[in-house]
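One chain of protein is taken out of this complex; the other chains stay put.
Showing chain A:
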Amino acid sequence: MIALEKRAQPSRVWAWATPLLAVILTLVAGGLMFAVLGKDPVAALRTIFYDPLFDAQFASYSRPQLLVKAAPLILIATGLALGFRAGIWNIGAEGQYIIGALCGAGAGLALYPSDSPLIFPMMVLAGALGGWLWAMIPAILKTRFHTNEILVSLLLVYVAENLLASMAVGTLRNPDGGGFPGSRNLSQWPAAANPELIPGTGAHWGVVAAIIAVIFAYILLQKHLLGFHIRLAGQSPRAARFAGVVPERLVIFCLGLSGALAGLAGIFEATGPAGQISIDFNVGYGFTAIIVAFLGRLHPIGIVLAGLLMALTYIGGELASFMLGIPIAAIQAFQGMLLFFLLAVDVLTNYRIRLGRREVRA
């Protein structure tokens, strides 16, 4: 009989070894799946993980895409992870991302075609503020009326999506666009554009913001009393109260910060890679960031690695389906395997496996 036995202390060795083990298991299981589908497993894995970064033909396009896709994931996941650490579940980052983009773009377009250098910073601020405000709705409902922030934040995503559609065909529609839905192209308006800062890297201001957010979150969690209180509240709410933490303030802070970071990601996307507000502006970064946060073990450094890995599997997956004719469903199954193994082997950090007779422990 196989039994799990809780470790007295989480194992430090396994905490680092489990991601590696998970990647190896995914490669084996994914390779098997590709082989069953009649594809060369080595070629498939190589197309997903290697070609986007190093292949002479594809890397010039794919490599910058890595940062473009990873930056919003990391930015949003960093904010979410702080809340998750405290047991505050913001599931609606997608909505805060949309509202951030709408507020930022709206604030900028109100002044079109000014060429003031203050336009872009103001749009960024308005984007953060928009995300923050959208997150304040579940925060205030929770602290005032004890509503469930998971439900409220999630449902507000759908409200935000409809607002986005209405804005894209209404208030924010490009007056010179011949009636097509979608706003003016912000990336072609120099005062509002969020350009690639270093050519060929894909690094725009969103990448800078993500790096700053990660450093800030790292210091907060490791060195600051507030970060300690966040961890404490998540692990033992009663001990947090005893320490003097006011749970309501923590809810406001964590939801507000994650909302603001999601809003930032939204406005950087709208002014940069996306270029405009369109009906299908949001592509799920807010939801994928939840996965990234957990994949990174709610740790800022882990989130950077997880964000890059997720971005890579998206880019490589697209490439593999395009080049090798692997069905998109198989690519998604492969991504699912990666998540499954990462979370499944995590059990080794806190438990040891015992082979032998099961019995009730003292």
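Everything below uses one rule, namely that a contact is a pair of C-beta atoms (placed from the backbone, for glycine too) under 8 Å apart; a residue touches a chain by one contact, two chains touch by 3 or more; residues count from 1.
We adopt the following convention: contacts and distances are computed from a predicted model.
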Between "Formyltransferase/hydrolase complex Fhc subunit C", "ATP synthase subunit b", "NnrS family protein" or "ABC transporter ATP-binding protein", which matches the UniProt record of the unshown chain? "ABC transporter ATP-binding protein"
With the missing chain put back, one of A:I212, A:A239, A:I301 or A:I328 would touch it. Which one? A:A239
Identified contact with the non-displayed chain, of A:F49, A:Y112 or A:F228: A:F228
Extract the touching residues of chain A with respect to the undisplayed chain. 8-10, 223-226, 228, 231-232, 235-236, 238-239, 241-244, 246, 359-362
